[in-house]
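All protein chains but one are shown at their positions in the complex.
Here is chain A:
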Amino acid sequence: MNAEVQKVVITLPANADFVDIVRLNLYGIASKMGFSYEDIEDMKVAVSEACNNSVLYAYGQEGGMVEVTFEIGNDQLSIKVKDDGESFDRMNRTENTVTLHDKDLHDVEIGGLGFYLMEALMDDVMVDNEAGRGTQVVMTKRLMRSEEKV
């Protein structure tokens, strides 16, 4: 049971109406693992942003699917969000993951906050983007064992 990683995989339509289903699954798995309320809220936001990206950018009009894999480790949870859509240029995007902190309201552009939030809220985020083979985002949160058990 030590080094073993157990996987839970769900496949959903790449549609905004199903992102809350990912959040519900995440809540169940993360709370069972013993993550704190705050950590679960952070992961909910990060995972939803990854799913939003698949819903918004990966597919054209016709409905594709998004595959979400929860990798339950001993002391960490990795969540992989994968689509087979036309991957948009996420690598360029990551350079745009600036916050609004040093900006005036006039200069603020709407959008681009999703990736920033993913990186800010998770311990580790990896984006894998092969031309014509979809996009895969893997994000990891480490389980902090606190003194008090919740």
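As a working rule, a contact is a pair of C-beta atoms (placed from the backbone, for glycine too) under 8 Å apart; a residue touches a chain by one contact, two chains touch by 3 or more; residues count from 1.
Throughout what follows, contacts and distances are computed from a predicted model.
For the chain not present in this complex, what protein name does its UniProt entry give, out of "sn-glycerol-3-phosphate import ATP-binding protein UgpC", "Nitrogen fixation protein NifU", "Anti-sigma factor antagonist" or "NADH-quinone oxidoreductase subunit N"?
According to UniProt, the chain not displayed is called "Anti-sigma factor antagonist".
Which residue among A:8, A:72, A:113 or A:143 touches the omitted chain?
Candidates A:8, A:72, A:113 or A:143; residue touching the omitted chain: A:113.
Taking the full complex into account, find the residue in A:45, A:125 or A:143 that is in contact with the omitted chain.
Of the candidates A:45, A:125 or A:143, A:45 is in touch with the missing chain.
Just the residue numbers, please: which parts of chain A touch the chain that's not shown?
For chain A, the residues touching the absent chain are 16-17, 19-20, 23-24, 27-28, 31, 37-38, 40-41, 44-45, 48-49, 52, 55-56, 99-103, 105, 108, 110-111, 113-114, 116-117, 120-121.
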